[in-house]
Every structure is written in C-alpha cells, then in structure tokens.
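Shown below is the structure under consideration.
The complex appears here without one of its protein chains, the remainder shown in place.
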Amino acid sequence: MAKEIETVCVTTGPAEVGDYVALNIGPIHPAMHGTLRVITRTDGETIISAEPEIGYLHRGVEKLGENLTYRQFLPLTDRLNYCSAICNNVAYELAVEKALGIEVPEKAQLLRIIMMELARIADHQVLVGILGVDLGALTPFFYLIIQREEIYEIFEWHHGARLTNSMGTIGGVEAELPDRFHEKWPKMRDSIRKANDETDRLLTHNRIWMDRTIGVNAFCADDALNWGFTGPMLRACGVKRDLRKDEPYLMYDKFDFEVPTGKHGDVFDRYMIRMLEMEESIKIIDQAYAMYQDMPDDAPLMKKVPKIIKPPEGQIYHAIESPNGELGFFIKSDGTDKPYRIKIRPPCYMVYQAFGELVQGEMISDLIACLSSINVIAGELDR
Amino acid sequence: MADWQIDLIKVVFIWVWALLIAVVMTWVERRASAMMQDRLGPNRAGPFGLFQPLADGIKLFTKEDIIPEKARKILFVLGPPLFALPAFSAYAVVPFGDKIVLGGKEIILQVSDVNIGFLYVLALGAIGVYGMVIGGWASNSKYSILGGLRATAQLISYEVPMGLALLTIVLLYGTFSLREMVLLQQGTFLGFLPNWGIFKQPLGFIIFLVAAYAEANRVPFDLPECESELVTGYHTEYGSMRLGLYLFGEYVNLGTLAAITVSLFFGGWALPYVDMSKFLGPVAYGIASFTVFFLKQAFFLFLFVWVRWTVPRFRYDQLMGLGWKALIPLGLVNLFVTALLVQLTI
Amino acid sequence: MSLMDRIKDCLGTDLIEISEFRGDVCVEIPKNRVIEAMTSLKEKGGFDFLSDVFGVDNIDLYAAKAKKAKKKKKGEEEEEEPKKQGPPPPRFEVIYLLLSLKTNERLQVRVRVPEDSMDVPSVTGIWKAATWPEREAFDMYGFKFKGHPNLRRLLMWDEFKDHPLRKDYPLEGKGEERHLNYDTV
Partner (left out) sequence: MNFQAIQGEGWLLCKAEQLINWGRSRSPWPFPYGTACCGIELMCALASGYDMARFGAERVAFTPRQCDVLIEAGTITKKMVPVLKRIYDQMAEPKWVIAVGACACTGGVFRTYSTQQGIGSIIPVDIYIPGCPPRPEGILYALLKLIDKIEADHPLYKKRQQVVEALEAGK
C-alpha cells in the first residue's frame, strides 16, 4: 500500500524510502500559514521523521536593504513579522540609533513601549486564536479577532495603518498619543481582558484541550538553549529569560511586570505563557500610560537626526524582545547612507529549525498543534 | 385509498422531510455558528439567507466535474451515493407520529413498522462508513486515505459502545421495534418522571450520545474530515455535486441520529403527562404528534451544532482510547446492571 | 576583569584582532581554529548561546576603500607607486553572534574567508542552533561548512545556481525561474 501512494506524492525531501509513507504537508495546507512545508515520513499516524522546508516567502529583504537608505528600509521591516509590525519597526530604529549613538527622548520611548505592547497583545491574540482553530475550536478565534480590530483602530489613529504600521522614525516618534486613546484605553483594557477570559473559559480547562496540549511535544531547557530558542518558547521550557528584563532597552527597567515561565515546554505551556503575557502587557501599558500622562505636553518626541543618516563605519547588533522572542538587527555600516550589510535575526527561525526534533514520534495532529504553537511567521522566517 | 397509495405518500413525505431537514440544517449551522461568533452569517440569498443552501446546490451542480486521473473511477463515483443513501433509508423505520384512524383505516405514521427496525438502523449506519472509506481510498490521495482510514477505525470502534448502549434499551423494553419502544415510554415512572428512556437509562443515553457524535463525524470527533490536519479528509479530491452529496449526507445522517435519539430516549412523538389523542381529532392529532416529534428532533439537531462550535477536536489515539477504554467498559457495566435489574423485577 | 580581558584570556593565541564599537565587542579568529576557539569561548568564556551565524561579502568595501585611498593620494601629492601590498584581504567574513546567558554580554566573532577556499568548520557540533543559519550562509554566499549534517540550499530552490547575497549578484536577479515537473516522481 505504501508503495502505491508513494507515486502520487511529490517530494524533493529526504530520499530514503523505507516502509514509511512520505506525507507532504504544505505549502498550501490549512495549518501551514500559506508558505511552510513539512515533509514527513509516517508510520500510520506516527511521525518517524519530519523535515521542514522553507523559503517559499523569501523575498530578498536583506539584499534589498543593502540597496536602500536607512530611512527607506524602515517600511520593509513591517513586512517581516506582520502580526506585530511595530516591534520590528522599533527594533530596527533602535539598531540604527545604536549605530548612530543616540538615544531618543523619554516621551518617545514611552510611546514606543505602549505601541509595542499593544502589538504584542495583538500578536498573541492571533496565535492563541489560530492555535484554537488548528485544534478544532474555532470560536475563540473570532472573539480574539474582535479585540484585535480594536487595537488596530488605535494604531490607525496614531500612524494611519492597520497592519504594516511603519511606526515612528529613526530618532523618535512623529505623533503623540491620539486624543481618543485616553477614552478608549480603559474600555479596551476591560474588553481585552473579557475576551481573554472567555477564551480561557472555553479552552484552558476544557478536558479535550488539555488532552490535546499537555505533554505534547515537550522540550527540555538544555535542548532549547542548544537550538537557540528564545522568547515564549524558551520560557515555556522553564528558562526565565526576557530581554526586557535581562538587557533592558528603552525604559523597560522602570516597569514592574512578571515574566511567566512554564515547566515542560509543551504546547499547553506555550499557550498559557502567551495568555499570561497578554495580562503583563496590559500592566506595562497601564504604567507607561501613567508615566506618559505625567510628562509635560511640550516634551520633545524627536531627537535631532541629520536628514541623511550616515552612521560611522562599524558593525552593531541590537536585539529586542519581540512577541516571538529575540529579534535582532545586525547592521554593518561603511559610512555611506546605505547599510553595507543588514542581517535580521528572526526569532521563529531558530525555533522552527528544531521542528523535526520537536515532532518526532508524535502524531500528525500534534505536528499541527506544534506548528501553531511555535507561531512561525513566514515573513520573518524567510525574509 | 389503497394501502400502496398511503405508503407512497408516506415515503414521499419522509423523503422530502429528510431533504428539507438537511437543507435547512446547512443554513442553521451557518447562521447559528455566526451567531455564536458575533458574526452575521450568510444573508444575501433570499430572506435571512434562507436560500443559501439552494445557491450552493445550483453552484455545485453547474461546476466542472473532476475525476482525478489516478483515481479509481468506479469507486470514486460510487463513494458519495453510498454515503448519502443509507442515511436516507434509515428514516424508513423512524416513527414520526402516532397511529391515526382515518375513514375507518388505521394509518401508522411510519413508513414501515419493521419488527427489527432497531437492527435495521444499526446496519444502515454501518454501511454509511463504506461511502467514506471507498471515497477516501478511490481518490488515491494521501490525505483522503488517511481520512478514510480514520473513518473506518473510528466508526467501527464507536459502533460497539453504541450497540451496547442500545442493547440495554432492548433489555428494558423487550422489543426490537422502534414503534413499540415509543409506545412503552408513555405514562410516568416513580410517580412524577415521564416514562422516558433517558430517566431509566441515563448512563446508556450518555454513551449513546457520545457514540452518535462519533458516528456523525462531528466535532469533537470529526477526525475523518479534520480540516486543519487532513485538508478536508476523505473528500479532499471531490468537487461539484459529489462533494454536495457528501456534505448533504452528513446532515441527513444528523437528522437520522437525532430522530433515533428522540424515539429511544425521549418518548418519540408523545408529550409527557398529556395524552393529545383524547381531545384532538385524528388529523389534528397526527399533525400534533408529528410536531412534537419534530421539535424534539430539532433540539438535538441544534445540540449537534452547538457542540460543534464549542469544543476542540480529539486526537486520533485519544479518540480510540475514549472508545475502547471508557465507553465500552461503561457500556458493559451498564448492560450488566440493567440485565440484573430486569431479571430481579420480573 | 573587563570583557575584553576575559576574551583575551580565553582565546589566547587564537585571537587575531579585538575591537569595540558602541559597546559591541568583536573578535577575529583564524579560520582553521574555529572549533577550538568556539569551544573555549563556550566553556571558559561563558558564551553559551549562539544567536546567529551569517556571512558578509566585503568586496565592495575594499573597492570603496581603495578608491578613497587613491583619491587621498591624488589630493596630496603624486608620490611614488604605492608599495606592493601583501595578498588581497579575504573577500568574505562569517560572523557568529554569541551571548552569555549569565552575564548578558554579547560578542561578535569574525572569521575571514578567502574566495578561493570557501570551507569553514561547522559549529553545529557545539550548538545545534547553527544548523539553519549555516545552511542559509551556504545558500547566500557559498560557504562550505565542513561537518555540517545537511548542507543544502535553504531559502532558494535546489536547482538555483548563484549565491544571491554576494555583492556581484544583481538585485533583480538573472532571470532564474523555477520549474517543477510533478509527474516524473
């Protein structure tokens, strides 16, 4: 039987043909987010080996970056992790600012923090929603998407775009918080909490949900560090590492928030960490907002930066904690107005390379759950 | 009127009724899911989008009919009807109303009161599986075949607890005829409870309901279809009206299962505490009993939809575990206890 | 002890050059000593986390520098012919980004790779995290990582010929197209 099916499937994957069925999942598959592909060898439903293949969304961003000026590259960073574009923008801005050796005014920092944390909530909401959809629970996704629309509304008020925000610029932020934010935020905070609560009640203690997620592709901390995991994936394995606490950038050292960690590194821990992080993000926004309101109205938002940005020759690396983990920009400058080499260190790239090891010996259903819980965003994976 | 004419009317009626339920159910499912998800749902085709299933049907009918090159042609064609037809046929033994006397003639509101109607339903349910398996196999696609294999394993495993749960009912009523079972459920029990199967066999009912969900391939047991894993499972390669038959058959199946649930556990057409035949004319009584039956059935149909949009999906091995490790032992214990009680009370 | 001193201690003779720019320390190590240096950095230096591995093509940088130097020379005075320099500097670099989880310090390690011998020892034996980044560096620049378990193209398709991130590859490509023949398998 295995042989007969063999002829139908198209694989360019691992060549060894055993008694196992090669099952090609993706790139067009409901759970593959459009551009991922996994070539598996299965014994019945059990996965013997899985090899992810990427590059279906490789758009040459890094090469493009070498041909654009520093300011022109900013909009391209939106298209990396499009679920939380603002984090990418800020990461890039911070990297260039580090190369220039400047620090932006405090008010701009607070604005960036507020927007970044909102983006983090939006990103986690998509993740939790999609995880639910992939495990068969469709309804929470819709509840979360409604809240996401509200967050988009704030983005739109502030800088005019929903998804690809291009927020701020090198040296600061252009606009203050929109007036409507002051009314909107208290209401929105409650509704986000309500949606999270609804999701929590629908999923967390649901027996089927627990069966499907607890203990599924658990990963130990040593392996995770060896594979280069960061962010929620690493925290789920029990390592308390958050760049916001460990290498504070912007003003994160002034805020009071927890870093939730898991124990087993399974899908459930990843899901729970994201749920808890949303709450922490709300806390951070509250504090940042209070600090923002204490600022004088005429406090500067922008640092003076020359029109044409020419960082001195040298190479820098700056990383921030994006919703997925450590998002870093390496910039090598040759003293001209274009970066000589720009390298993005996407967080999900490192996680996804361990995918074969994560899902080995699990079942096809777990592969889907695992993929959703990693939160692979093809844009930043392939660049 | 001759007997065959009456029979013909009944057959046509039940056929149309089953079709209607399936059609309306697709609409109900979409609108109800939309309601639960803060959406509107389809509302462009006809009032409230009521004609949405019709639009889908027209579209599916006029779509290009593709049979994949590497598919087994005959089996590929055979799959969908084999899935949909048994579901329709099972309606034949469902008693949808009481006996009425018209012009000195006794008419039973049931296509045929087979004395082993109960076994007939089970047997037809088992045939429906072949539609899925054959469809999955003939498509010659890996997702399809995985779906087909899952369907086989799932349906065969869940036939057993379902059968065990139903056996207790047979023990209780001492008959295989669905009509007699309904008749035996009239009156009250312990003085205040309606004499329904659910109160006499609560555990049996739960086992039956779970198994029914599995038989109908609904979330949390929709593994053969399993949109996020197997694309659309056994009917991945099907398009046009063949797909329509599969989708349609699923809803007909739901209708059958709901009807059987009502007949076995919820007193069929009879209202509790009230005997409608005493103050209603024969025709009115026929309609009333049918309405009662339909309302009960509608509740279960809605329950199917409700559960569908609430819970996540099982994993394959968990599904098997639930079937073999939980439901079957429970069913056996239930059967044993029931047998003991029946033996003691006689 | 400062970070620079510790790294000097740790690397010993393997250290070719150490520099600092905006707080980012960058060290250069010889190509054939990558494994040893990385192991000692991991075990003695405490840099136990590999963030990323990637390549840099320096051909344009050298060209620009040469141009600048020429201009300067012209501006100053016409002197005698520039002295014959040694062999041209290696075209490529591989950069490893290391991180110490305990002290939260970051370190860039640079390995220079000449165009005519593109093989670099693979660090996948020390950190598995290098698996895909090294594949990508192979894909984009053509480094041959010795000891890599599965050195295939990662982002471009297998039949792709060039190495797109090299500076002499045009931004808009050379008109490559991908064709798949589905029925031959």
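We call the chains A, B and C, going by the order they appear; numbering starts again at 1 in every chain.
Assume contacts are C-beta pairs under 8 Å (C-beta built on N, C-alpha and C of every residue); 3 or more make two chains touch, one makes a residue touch a chain.
Every value quoted in this text rests on a predicted model; they were computed, and no experiment measured them.
Visitor: By the document's own contact criterion, which visible chains does the hidden chain reach in the full complex?
Guide: Touch partners of the hidden chain, whole complex considered, are A, B, C.
Visitor: Which is it among B:Asp98, B:Asp222 or B:Glu237 that touches the chain not included here?
Guide: Here the residue in touch with the unshown chain is B:Glu237.
Visitor: Using the definition of touch stated at the top, determine which of A:Glu149, A:Asp197 or A:Asp222 touches the missing chain.
Guide: A:Glu149
Visitor: Since one chain isn't shown, list which residues of chain C touch it in the complete complex.
Guide: Contact residues on chain C toward the absent chain are 155-157, 164, 169-174, 176-180, 182.
Visitor: Provide the residue numbers of chain B that touch the chain removed from this figure.
Guide: Those residues of chain B that touch the unshown chain are 30, 34, 37-45, 49, 51-52, 54-59, 61-66, 227, 231-232, 236-240, 243.
Visitor: Which parts of chain A are in contact with the chain that was left out?
Guide: 27-30, 33-35, 55-61, 63-64, 75-76, 78-79, 82-83, 126, 141-142, 145-146, 148-149, 162-164, 378-379, 382
By definition in this document, only the chains that are shown with their structure count from here on.
Visitor: How are the chains arranged in terms of who touches whom: line, ring, star, complete or other?
Guide: Graph shape, chains as nodes and touching pairs as edges: a line.
Visitor: I'd like the Å distance between the centres of chain B and chain C, where a centre is the mean of that chain's Cα atoms.
Guide: Computed from C-alpha means, the inter-chain centre distance equals 65 Å.
Visitor: In whole angstrom, how far does the Cα centroid of chain A sit from the Cα centroid of chain C?
Guide: 27
Visitor: Enumerate the residues of chain A that touch no fewer than two other chains.
Guide: In chain A, residues 7, 9 touch at least two other chains, as defined above.
Visitor: For chain C, jot down the residues that touch at least 2 other chains.
Guide: Counting only residues that touch two or more other chains, chain C contributes none.
Visitor: In their shared complex, at which residues does chain B touch chain A?
Guide: The contact residues of chain B facing chain A are 33, 36-39, 70, 140-142, 145-146, 219-220, 222, 226-229, 231, 309-318.
Visitor: What part of chain A is in contact with chain C in the complex they form?
Guide: Residues 7, 9-12, 54-55, 58, 60, 62-64, 66-67, 98-99, 101, 225-228, 241, 246-247, 314-317, 319, 326, 328, 330, 332, 334, 336, 340-341, 343, 345, 349-350, 352-354, 382-383 of chain A touch chain C in their complex.
Visitor: Show me the residue ranges of chain C that touch chain A in the complex, using the header's touch definition.
Guide: So the residues of chain C touching chain A come out as 21-22, 24, 26, 48-52, 54, 56-57, 60-61, 64, 95, 97, 101, 104, 106, 108, 127-129, 131-133, 153-158, 164-165, 167, 169, 171, 180, 182, 185.
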